[in-house]
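Below is one structure, written out as structure tokens; comments come after it.
Yeah, one chain of the complex is gone here, protein chain that is, but the others are all in their spots.
Let's turn to chain A:
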Amino acid sequence: MEIKNTVLELLEEICQTDVVKENLNIELFDEGLLDSFGVVSLLMGIEEKLGIRVGISEVDREQWSTPNKIIAALENWA
């Protein structure tokens, strides 16, 4: 639950829209909501707030394309 809330708050701030909280299956890259700069900000936030360190090369854009997928990826993070 903590992961979900934190990720959604971060995404809302980075994408500057609450659509990401309403539609958890929105394609973040295709819709132009998330770009390289956004990904970096997201990783920064995840590290600060959740203590999970995700390397830049570990972000596969296909596996991180929607809020739901990002949450799932982080919940399974070893």
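Methods note: a residue touches a chain if its C-beta (ideal position, glycine included) is under 8 Å from a C-beta of that chain, and two chains touch if they have at least 3 such contacts; residues count from 1.
Here, contacts and distances are computed from a predicted model.
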Subject >> Protein that the absent chain corresponds to, by UniProt name, given "3-methyl-2-oxobutanoate dehydrogenase (2-methylpropanoyl-transferring)", "ABC transporter permease subunit", "Menaquinol:cytochrome c reductase cytochrome b subunit" or "Teichoic acid D-alanyltransferase" >> reply: "Teichoic acid D-alanyltransferase"
Original post:
If the hidden chain were put back, which of A:N5, A:N23 or A:S36 would touch it?
Top reply: A:S36
**OP:** For the chain that got dropped from the picture, name the residues of chain A it touches.
**Re:** 35-37, 39-41, 43-44, 55-58
